[in-house]
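The structure that follows is given in the form of structure tokens.
Note that one protein chain of the assembly has been removed; the remaining protein chains are unaltered in position.
Going in written order, the chains are labelled A and B, and every chain counts its residues from 1.
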Amino acid sequence: MSTTRDTSTKTATTGLSVAPTPTSASEAPTPTSAPATGASGGTAGAAPGAAPAGSAADLALHLQRLGDDALVLGQRLCQWITRAPTLDEDLALSNIALDLVGHARTLLTRAGRLDGTGRTEDDFAYGRPDREFTNTLLTELPNGDFATTVARQLAYTHYAVLYYEQLTHCPDTELAAFGARAAKEVAFHRLHADRWTVTLGRGTEESARRMRHGLERVWPYTGELFEEDEVLRRLSASGTVPSPAPLRETWLHRVTGVLTEAGLAVPAPTWSARGGRSGLHIEEFGPLVAELQSVRRQFPGGTW
Amino acid sequence: MSGAREGAPASWEVFLRVRRGLAHQHVGSVRAADPDAALAAARDLYTRRGEPMSLWVVRSDAVHTAAPDERDPYFAAARHKPYRYPEHFAPLTEKGPEGEHDA
């Protein structure tokens, strides 16, 4: 990860121009922080040969990444509950968090079955140190104000709808069924994000200013959602799951549409964050994981 | 002074069709600034369980009804027309209503 806090980031906002952020498609598979646990294959790139096992390990890692995204974003949204701008919004954000935790549970459970470790959803959520979480940095960004949360929701939900819709075409029927269910749920989260983006963008001067700031805050972190590494290249080449990389254009087109309606510009950040997929997180992530796991760690051998 | 009041400016009546075959039924109200927000709030509030079919929201101030003191002029007459009901008349058979048709 090149940068952590981006408070000093120069973010050129140039009308509606498309962000020229370089994608990281040319990056080498991330070797730095292999999940050390069990037979999950460790580094994604290090599974030559052994085709079935290798591709199962690849798929497991991919699902773990998606699951971590959902889990960590759900955890962030939980932090809003009882603190939202209205009671209705407490309800709306908790609904979204609930769906996200549900997605995480399905994805992590499946990952544990695929990678041969037999790890449960809770083993993934509570048994890994923060360096082994593979969520994108976007999902772990601190909530900031409501506008920043809406901006993050806008970016994530548009991506997630597109990607989960793609999953419905997977040959793996279980995964396809998950994609269909999750796409419907995230589509409602996207409506929520769209509505608030437009409301805040066209509300008051203050809300528009905060919305612009929120977008600038989160936009450098959106590229990582579409990153394609060796794992994804192998998975998409074999037709196992699609890569998110080709969806980026449609995503940009759609969020541009919403932002235009909101009277806001698409930020054009001069840099793009990455690192989450390989366990290099922002400093605020440690406390998030510590909090998530605190009770469970306090009672070794406990049953819940 | 704490800025905008809690609960958006407008009240909306919420009607829910809980399943196929039933009419929309009034279930309560929500507060929201605009119709889309009202619909979303109604969804989150009134459809957390089951698989509801459809939701309507109608601005509360758009519901038109008779004033309380107009209730009698509107409705009192209905009470005095027993001949609108089948029980007002003799059954068609000896067995009473059960003997009539299948219904």
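For this structure, a couple of remarks:
Definition applied: a contact is a pair of C-beta atoms (placed from the backbone, for glycine too) under 8 Å apart; a residue touches a chain by one contact, two chains touch by 3 or more.
As a working rule, contacts and distances are computed from a predicted model.
Missing chain, UniProt protein name: "1,2-phenylacetyl-CoA epoxidase subunit PaaA", from among "1,2-phenylacetyl-CoA epoxidase subunit PaaA", "Leucine/isoleucine/valine transporter permease subunit", "Monovalent cation/H+ antiporter subunit D family protein" or "Phosphoribosylformylglycinamidine synthase subunit PurL".
With respect to the full assembly, the chain omitted from this view is in touch with A, B.
Contact with the undisplayed chain is limited, among A:Gln64, A:Ser94, A:Asn135 or A:Thr157, to A:Ser94.
For chain A, the list of residues touching the undisplayed chain reads 71, 75, 78-79, 81-91, 94-95, 97-98, 101-102, 104-105, 108, 121-122, 125-126, 145-146, 198-200, 202-204, 206-207, 210, 291-292, 294-296, 299-304.
Although one chain is not displayed, chain B still touches it through residues 2-11, 27-31, 33-34, 37, 44-45, 48-49, 61, 68-69, 71-72.
In this text, only the chains that are shown with their structure count from here on.
Centre-to-centre spacing of chain A and chain B amounts to 43 Å, using the average Cα coordinate of each chain. In the complex of the two chains, the chain A residues touching chain B come out as 86-88, 91-92, 95, 188, 191-192, 195, 199. Contacts from chain B toward chain A in the complex involve residues 6-8, 30-34, 36-37, 40-41, 43-45, 48.
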